[in-house]
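Okay, here's the structure, questions in a sec.
Just one protein chain is left out here, and the rest sit where they should.
Each chain carries a letter (A and B) given by its place in the written order, and its residues are counted from 1.
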Amino acid sequence: MFKKYRKKSPWILHYNAGSCNGCDIEILASLAPKYDLERFGVINTGNPKQSDILLITGPITKRSRERVVEIYSQMPEPKVVIATGSCACTGGVFRNMYNVEDGVDRYIPVDVYVTGCATTPEMIIDGVVEGLKILEKKDKTIEKPLQLFKNLLTKEKETNRRDMAGTINEQK
Amino acid sequence: MSLLLTLLAPIFATLLYGFERVLKAKMQRRVGPPMLQPFYDMFKLADKRVFIVHSFHAWLGVLHFLLLWLSIGAIMYGVHLLFVIFMHLFALITLVIAGFSVRSVFSHVGANRELIALVVYEPILILIAVSFFLSLGSFEISQILSSDPLIYSMPLGFLALLMIIPIKLKKSPFDSVEAHQEIVGGVEIEYSGLFYEFIYGAKVLEYVFIYAFVFLFGGNNYLLGAILVALSFLVINLVDNSTARVKYQDMSRIVLIGATLLATLNILGVLYV
Partner (left out) sequence: MNILLVSHFLMPLFAAIWFLFASSKQAKQAGGYLFLFGLSATSLALFATPHDIAIEIGALAKTVLIILDVALLLYFAKVGFQAKMVKIYALALLQLFLYTLIELRLPEGGGAAFVIDDLAKVMFLLINMVGGAIGLFSIRYLEEEKMSPRRKALFQSYLYIFLAVMSLAVSANSLLIFFLCFEITTLFSFLLIGFRKDAQAKHNANRALWMNQIGGVAILLGVIYSIQYYNTLYFSDLLALANPYFMLPFAYIAMAAFVKAASMPFNSWLLGAMVAPTPVSAMLHSATMVKIAPFLILKLSPVIAGTVLGSYITLIGSAVFVVGSFLALSKDFFKEILGLSTIALLGLMIALATIESAQTFFIVTTLMLFHGISKAMLFLSAGILEKEFHYKFVNDFKDLFTRSPLLLTFILFGFASLTLPPFGVFMGKLMAIELLSASILENPLYLIALVFLAVGSTLLVLLYFKVTATLIAKETTNKEKKRLELGFSSPLFFLLFLSFIALFTLGVPLVLVSVVAVVVGAPFIFRQISLSFDRVKEYACGEKIDFVPVLYTFDTTEKQKQRLTKLFIALFVLIPFIGAAS
């Protein structure tokens, strides 16, 4: 019933998984008064539990892997992940470096890829709009991270996702 | 009538909040969201998966909303002013307890700041209520609303109230209690989806609460009351847009000393002028 309001109030969480900060600045620029994303109801919440869209930048450094998965699993479904900037999509300029994992989609499912190094506010806005279309179609089943997924306790009624995000050490 | 007002209070509050967001956007030369944006937010939140940390915490969020609503109902029914203030205190304490009941740094920091803010503005509200009493001989809100406007006889009290509105509504310069991006909303951080909706609702109900307080200064002249509300609404938003956040220590110092002094002088003024 409320499905159509999803796209009217997308709340954004912005996470930097080791980017050079170029795309972060573009994201903030698109949220700032000039582009005025708020007219679409966008709010930059800074809290995964209250957001619908994860704007993630950076190639996922090895340090940030656990955090990304943790934050991702704390976002309530339906949710959309937008990989922002080339390095978030594929690793970009950092590809094949010793300390990065090339691209966000190795760890969490990505819905929209926004390329460019750095990308531009217009493209980010386009990406968000694209993401909203996907968001509207999604249902509320639990989305799991692709790696570092530990366990989801489901007793007959109770769902416990406290331990959804595992650590690197546990995986090995 | 009172019942109707009480029931409509959340809706009215949400509209007010929507209007405020538009106003703020206009002040920054933006287009801003539609007036009904808060409703869209609410609808969307109802459509998310429900997350809770533990049930006690979630329940306290609901309770906070209900108690706040109750205290607004108390205003609409025109009961004892002090009673309203303390009902409101009760509502806030549930939020504070909720903030403490989860093992989250930000939530605890937020709850602590909420408590400090409470210590700061609660005496002011009480003192203002007392000055109402001193000039009218009654604490009943219905009495206040049927007497002559009080703004002329107690302008200092009005100023003191203006000083604490930003704290109540989490606005600059006194928004360190919530401090988005710094402590990520403080006590509300662990709420999401359906339960965040209650917190959201409570947040907008605060608008009704505090502006109803402003309205009281108009006495039986409802038009004057409305003008006062509109004026203070403008001033608060202007100040919000043009100041930076102060630290909560400074906030408590400024308000505790400044506003208490104002409120006390106000009482003396009522007594002797």
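Quick note on the criterion: a contact is a pair of C-beta atoms (placed from the backbone, for glycine too) under 8 Å apart; a residue touches a chain by one contact, two chains touch by 3 or more.
These figures come from a predicted structure and were not determined experimentally.
Checked against the full complex, the one of A:23, A:53 or A:71 touching the unshown chain is A:71.
Among B:5, B:46, B:116 or B:224, only B:116 touches the chain left out of the display. Within the full complex, the residue among B:9, B:22 or B:87 touching the omitted chain is B:87. Where chain B meets the missing chain, the touching residues are 49-59, 63, 67, 70, 82-83, 86-87, 89-90, 93-94, 96-97, 100-108, 111-112, 115-116, 118-119, 122-123, 126-127, 129-130, 133-134, 139, 184, 189-190, 192, 260, 264, 267-268, 271.
Within the complete assembly, residues 15, 47-49, 66-68, 70-71, 73-74, 76, 142, 157-162, 167 of chain A touch the chain that is not shown.
Methods note: only the chains that are shown with their structure count from here on.
Centroids of chain A and chain B (each the mean of its C-alpha atoms) stand 34 Å apart. Across the complex, chain B is touched by residues 1-3, 5-6, 8-9, 11, 33, 36, 38-41, 44-47, 49-50, 52, 74, 76-78, 140, 142 of chain A. Residues 21, 25, 28-34, 37, 40-41, 43-44, 46-51, 180-181, 184-185, 189-193, 196 of chain B are the ones touching chain A in the complex.
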